[in-house]
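Below: the structure, in structure tokens.
Missing here is one protein chain; the remaining ones are kept as they sit in the complex.
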Amino acid sequence: MQNAFLASGAIAVLTGVVGIFVVLRANSFAAHALAQISFAGAAGAVLLRLEPLWGLIAFALAGAAGLGVLSVGGARRDAATALVMTAALGTGALFLVLNNTYATSVFSLLFGSIVGISRSAVAGTAVLALITLAMLGALFRPMLFATVNLEGARARGVPLTRLNSAFLVCLALAAAATIPIVGSLLVFALLVAPPAAATLLAKNPLQAVVLAVVLNLTCSWGGIVIAYYTTLPVGFIISVLAASTYLAARVYNERVRA
Amino acid sequence: MSVRLGDRVVLHDITFDVEAGEFIGIIGSNGAGKTTLLRTLLGLIRPSSGTVSIFGRPVRRGNRSIGYVAQRTVVDPDLPLRGSDYVSFGLDGERWGFALPSRARSQEIAKAIEAVDATDYADKPIGSLSGGEQQRLFIAQVLLQQPKILLLDEPLSNLDMRSGQEIVNLVARLARERGMTVLFVTHDMNPLTGVMSRVLYLASGHAVVGTVADVVREDVLSDLYGYHVDVVRVGDRVIVVAGDESCAHP
Partner (left out) sequence: MLVDPEVRAALIAGAVVAVLCGAIGVFVVMRRASFAGHAITDVGFTGGAGATLAGVSPLGGLLTFSVLGSLLISRLGDRVRERDIATGTVLTVALGLGSLFLWIQTRYVSEPASLLFGSIFAVQAEVLHVTIVIGSAALIALAVLYRPLLYSTISPDSAEARGVSPGFIGGAFLVLLGVAVAEAAQLVGVLLTTALLVGPASAATYLTKRTSAAIALSMAIGLAVITLSIALAYESYYWPPGGKGWPVSFFVGALSLAAFVAARAEVRRRRLSVLIDEEAE
């Protein structure tokens, strides 16, 4: 149980930070797509008798690369994201079919295995999280600049396409780190709604990041506790809590503005 | 009239009359309130105080006698829409269903396209055309509703100087030929000097209206802006500069 809190704590921090940028860059679709794409990779790894986690990471990075390439000249970014996602999912379906044995390990990646998690898995997650956060730390300033002032950043020589690709890689790594814990269906919950709530309520970017982490921690730990007492699935509780934070923030904002 | 948006007063006590057939340049930098003014004239925003009337009647939404050439038009380079298809919205774009092709329709559309000298490229996908070519088609679209008033919101912003001047001359010619009143929003009044009768100078939500000679003067504009401005004349062009700093506003 303690491991579950540790692991979800690490996840909450990671997704809180990455999520702020997902929200600011309007990249929610990419986040969702990468989660689905990674899942297909895990299925492929099982087929090849490898650890699902490797397939997860490989496909996540490949997906990030694919999205990066296809979004150059960006007018159809959303269509490209949808199509890469469905192609990957179809491939995942193929892997599942070609598997001779029933792949329980793959399905645990759908829902995550937060309660039964081992110490080594926590360590692995923490390492991936640290790498991703380090990358984000380096990218923080230019990405923020490009987000609020695209033309200005371009004029100052910020390498926008490389920045975009780097961010997608961060997203991919964050997804890969998070999925074994919370499951691919729900990694998305922590990347969008609570960070979005944070951006609505915070007054500056740093505040937003801190608030996003706090909200994610609340949803994750609160979710674990509630799930323990109601025996409902953890992922379901967390996603409902996460969505509510955004809706609550919207209501609050509209009341205050009006 | 005054206009409030949210808790900000965007336009303070603007009062002016426009005679039919006039060509008014509405000059101001971004944030001065130009778009708000236009949207109020279109009936899309209600003034918090005062009245706005067109031809003696209060403004309302969807008034066909006002032709609005908007500032931003989403033109995806790969949009499946020919120039002429775009123009055809001017006839009945807001009506339900879809239009059945007819000879009368095609002829009307062709005439509007001819009026703006765009016949050569109207059949190409609109996303593949240059800024000036697109701007002509935007105008052609509005001509189809046979407006009495033409509202143009920053039509020159993406154009080089020569194309910009061509558009101004086109609009002036069409206005004369069809007896239209023109309200031309831009931030550089120089291309308009030959054709406009009066200028409405907008700064921080306050306005001054009159002929160029009356309005574009240091005392009037300094009063409007609230700080000292210099009016520099270079040949027959005018540039308005703020105080000692060189933030030039043509």
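As written, the chain order gives the labels A and B, with residue 1 at the start of each chain.
Criterion: a contact is a pair of C-beta atoms (placed from the backbone, for glycine too) under 8 Å apart; a residue touches a chain by one contact, two chains touch by 3 or more.
Everything numeric in this text was worked out from a predicted model, so none of it was measured.
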item: Contact partner of the left-out chain, one of B:76, B:114, B:160 or B:219; value: B:76
item: Which residue of A:16, A:41, A:63 or A:183 touches the chain not shown here; value: A:183
item: Sole contact to the chain not displayed, among B:86, B:184 or B:225; value: B:86
item: For chain B, residues in touch with the removed chain; value: 42, 44, 61-62, 64, 66, 68-76, 78-82, 85-86, 89, 92-99, 124-125, 138, 141-142, 145, 153
item: Residue numbers in chain A that touch the chain omitted from display; value: 23-24, 26-29, 31-32, 70, 76, 78-91, 93-94, 96-98, 102, 107, 110-111, 183, 185-186, 188-189, 192-193, 196, 232-233, 235-236, 238-240, 242-243, 246-247, 250
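Basically, only the chains that are shown with their structure count from here on.
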item: Rounded Å distance between chain A and chain B, as computed from the means of their C-alpha atoms; value: 45
item: Complex contacts: residues of chain A adjacent to chain B; value: 75-76, 257
item: Chain A-touching residues of chain B, taken from the complex the two chains share; value: 6, 76-78
